[in-house]
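Incomplete set of chains, arranged as in the complex.
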Amino acid sequence: MKPIAYADAPEAVRAVFDDIKATRKVDDVNNFWKYLANDPRMLAHVWSSLKEMMGPGHLDPLTKELIYVAVSITNNCGYCMASHGAGARAKGASEEMMNELFAVVGLANMTNSLANAYKVPVDEAFK
Amino acid sequence: MKPIAYADAPEAVRAVFDDIKATRKVDDVNNFWKYLANDPRMLAHVWSSLKEMMGPGHLDPLTKELIYVAVSITNNCGYCMASHGAGARAKGASEEMMNELFAVVGLANMTNSLANAYKVPVDEAFK
């Protein structure tokens, strides 16, 4: 499928694009939104969800970006690693923090598979 | 395989168990370590790695536990969700924070698959 440019977008898509640009204080939306605009309904749902959940809340926005990157690495989603990696850096992640994030993700993937392999039963204390 | 109890453990395993208990100020090690002790070499490597990388660093220990939980959910590792969920709560994560973590993980898994489905090319700005 092809990306939908603002000029060619129906009204409903433009409204979402405008809100993304205003919320994020950017001149244009990322490719992700231009492609997702092929389905104006999902575009609206996904943006509405991200706008509310990724903003300030019980976790700070940087922590949420780091979590997003961790999931994206585990799923091996190239686009998502690039976009949320950039997002994390824009919100203040240093190279040292990114390295440490990568290390934790690597260790978690290792111990996840070891816990599976040994069929480790959940400790009483964790129930 | 069966868990290795301290009383039955060879010297090398006891040394790791002792270090885990001293480092974490706990009376006993979790099931994960008792099972991994079937392979004293990996026990030593995994503990050595976790001890250094999960302690204080460029990211705070709570953030690192949240990242660990995010990976564990994505991999659907029951044991790891339980143990690192408990770890996150012990380090101060509130229920509200855990809910928000779950939300971010859910959204990331959704947008990861959407980015794959639409084959979204990486924006120039992210390269």
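Read from first to last, the chains carry the letters A and B; within each, the first residue is number 1.
Just so it is clear, a residue touches a chain if its C-beta (ideal position, glycine included) is under 8 Å from a C-beta of that chain, and two chains touch if they have at least 3 such contacts.
As the structure is a computational prediction, the values presented were derived from the model and not from experiment.
Depicted are 2 of the identical subunits; the complete assembly encoded in this structure file consists of 6 such copies.
As a working rule, only the chains that are shown with their structure count from here on.
We define each chain's centre as the mean of its Cα atoms; on that basis chain A and chain B are separated by 20 Å.
By the touch rule above, chain A contacts chain B in their complex via residues 1, 30-32, 35-36, 38, 42, 46, 49-50, 53-54, 57-59, 63-64, 66-68, 70-72, 74-75, 77-80, 82-86, 94, 96-97, 99-101, 103-105, 107-116, 118-123, 125-127.
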